[in-house]
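With one protein chain withheld, the remaining protein chains of the complex are depicted in position.
For clarity, chains are labelled A, B and C in written order, and residue numbers in each chain start from 1.
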Amino acid sequence: MSVQDVIEGHPRPIAVDRNVLLRCIDDCFECAGTCTSCADADLGEPDVAEMVRCIRLCLDCADLCEATGRIVTRQTEPDLGLVAATLEACLRACRVCAEECDRHAAHHKHCRVCAEVCRRCEASCADLVAAFRLAPVGIG
Amino acid sequence: MSVQDVIEGHPRPIAVDRNVLLRCIDDCFECAGTCTSCADADLGEPDVAEMVRCIRLCLDCADLCEATGRIVTRQTEPDLGLVAATLEACLRACRVCAEECDRHAAHHKHCRVCAEVCRRCEASCADLVAAFRLAPVGIG
Amino acid sequence: MSVQDVIEGHPRPIAVDRNVLLRCIDDCFECAGTCTSCADADLGEPDVAEMVRCIRLCLDCADLCEATGRIVTRQTEPDLGLVAATLEACLRACRVCAEECDRHAAHHKHCRVCAEVCRRCEASCADLVAAFRLAPVGIG
Partner (left out) sequence: MSVQDVIEGHPRPIAVDRNVLLRCIDDCFECAGTCTSCADADLGEPDVAEMVRCIRLCLDCADLCEATGRIVTRQTEPDLGLVAATLEACLRACRVCAEECDRHAAHHKHCRVCAEVCRRCEASCADLVAAFRLAPVGIG
């Protein structure tokens, strides 16, 4: 992803393990797009009435992943407590969205894909929270 | 605000004190717009180099308030734990943004206004978290 | 709205009629929130299968109104051609969303409210495009 190339040219020091950071950025934006697409596929299904909770949680997850992706991307003057609280909200959204998508995975391929992407993003957010705790500065 | 009129016609029951909910929705969207505007005004100042941290925190706060505004607006099939974690992240963003804006309030009117709006939004988010704890369903 | 107070303290000159600008900012953010709420109310209706097109267009309109609200809020170094093209996309989204909501206005109050808000936002975007054409700088 080209965000990686931008961050390589960033003038400020990166406060945290670079690989963990880049994976989280990538997974947040990927999950935002996937949840947007899954909500839309749910909406186009003949059994849309069964998919209402899935649509709602995909919309929430897309909104949080997008905001989180932007916030963790920014390396200039971060507030680590704010970043950590955002990651906690995001990983919770990913978890409940994955659980709901799993319930429809047998009959909807898009839910199966979305559940996998949400779980990967949940793990990447958890890894980044842990990495901030280990950073020299830590979380205030 | 017209979101109030939409929610009055909403088919699902509202799980929480309606006034607390509507104030939080309103304050989140107001704060998102105000922080967007304050970041932009900072950017146009002759002393932009002194405003770097303020710009960054205003951008974070705008992104979180917008996501939070959307998530608390939705009344269909909410996950209360997700909603509460989002409100916690949002109120933290409002607090640090208000603290930074306060540092520039004496010489920049836009920072003075933005700090006030952030503090109001922080309080509304805290009130909504508390209201969910009192609701019959509670937070999972 | 407090964005008005921020813009009053903005260090750069406003290139366009201030009242037209402020009304457009206000209506874009209002319409973004209203469309988010209407999509969610549609999703909670027993006749959700009839509301699929309405949900989709409300989601599109919310996304465009939010991006447009942010872009027209920014007064530092605008590209007027970009601003005008954004307003054209936004007013088109408002128009098609209002038309779809009108089809459900008799049986869903939230669609009646949303159609009104969309039409007001469409008009405000059109007024701002016209105001930029009359501005000393004009649109490149």
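Everything that follows uses one rule, which is that a contact is a pair of C-beta atoms (placed from the backbone, for glycine too) under 8 Å apart; a residue touches a chain by one contact, two chains touch by 3 or more.
On a predicted model such as this, the values are computed, not experimentally measured, just so you know.
> In the complete assembly, which of C:67, C:105 or C:126 touches the absent chain?
C:67
> Touch as defined at the start, partner being the missing chain; which of B:55, B:111 or B:125 qualifies?
Touches the omitted chain: B:55.
> Of the residues listed, C:24, C:38 or C:93, which one is in contact with the missing chain?
C:93
> In terms of residues, what is the contact footprint of the unshown chain on chain A?
1-3, 5-12, 25, 29-30, 32-34, 36-38, 40-41, 43-46, 62, 66, 69-70, 73-77, 108-110, 112-114, 116-117
> Suppose we count only contacts with the excluded chain; which residues of chain B make the list?
40, 43-44, 48-49, 52, 55-56, 59
> For review purposes, identify every residue of chain C that touches the missing chain, sorted by number.
Answer for chain C: residues 52-53, 56-57, 59-60, 63-64, 66-67, 70-71, 74, 76-79, 81-82, 85-86, 88-89, 92-93, 96 touch the chain left out.
The rule is short, and it goes like this: only the chains that are shown with their structure count from here on.
> Can you grab the rotation angle between chain A and chain C? Superpose on CA, round to the nearest 5°.
A turn of 180 degrees brings the C-alpha atoms of chain A onto chain C.
> Interface overlap for chain A and chain B, more than half of numbers shared or less than half: same or different?
Same, since over half the interface numbering is common to both chains.
> Of all chain pairs, which one counts the most C-beta contacts?
B-C
> Can you give the whole-Å distance between the Cα centres of chain A and chain B?
From the centre of chain A to the centre of chain B is 20 Å.
> Need the CA-centroid distance for the pair chain A / chain C, whole Å please.
Distance between chain centres, rounded to whole Å: 28 Å.
> Going by the contact rule already set, what residues in chain A reach two or more other chains?
In chain A, the residues touching two or more other chains are 52, 56, 59.
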